[in-house]
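Every protein chain but one is kept in place in this view of the complex.
And then chain A:
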Amino acid sequence: MTKQQANWSPYDNNGGSCVAIAGADYCVIAADTRMSTGYNILTREYSKITKLADKCMMASSGFQADVKALQKLLAARHLIYQHQHNKQMSCPAMAQLLSNTLYYKRFFPYYSFNVLGGLDSEGKGCVYTYDAVGSYERVGYSSQGSGSTLIMPFLDNQLKSPSPLLLPAQDAVTPLSESEAVDLVKTVFASATERDIYTGDKLEIVVVNAEGIRSEYMDLRKD
């Protein structure tokens, strides 16, 4: 008597990679625009980045149907918050809300790997990284998705302190300027595209700073 196996899965992985880097007064959030299933491409122009609040963006890779449902839920919750408090949700508040929302479905999770990026209440850049069930941490930079195993070590190399023995302890070797961060993101995606088959087509970069939100696009390899 062998254990019964499921003959279908409620989940699918649409692939793709997301990255976010926080700066002193800005935050860069980026994701590729390829949506795939198995070895096929569904579309080359799908945005994985969404605006949750005035200074808060979310990039999510994984199962895009779950991502879409999650985005809609958070948008509705944000509206309710605005009605009750007469103001926009701050990035840290949204971060907690996202965590709670994910854990709510602990036993049938959103197959969504998220990176939240924006400005905190003091105007400094902040990045929050999540797993599928809501465990989260504020960090200086993070990546999620199919290319994250390729991207994360590279970001660690560029952004983390050279050695833990170095005193005083530093988060980053040098604080990056906004344009340096954007260039780094472009480099990182170009490299990830080379080796990860699920990453490519186009790169969408969103920069959040005191002036507002701006978007930028860059072509990636389409193979």
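Convention: a contact is a pair of C-beta atoms (placed from the backbone, for glycine too) under 8 Å apart; a residue touches a chain by one contact, two chains touch by 3 or more; residues count from 1.
Operating definition for what follows: contacts and distances are computed from a predicted model.
Missing chain, UniProt protein name: "Proteasome subunit alpha type", from among "Proteasome subunit alpha type", "Origin recognition complex subunit 5", "Sodium/hydrogen exchanger" or "Glycosyltransferases". The residue touching the chain not shown here, chosen from A:72, A:85, A:195 or A:221, is A:72. Think of the hidden chain as still there; on chain A it touches residues 72-73, 76, 79-80, 83.
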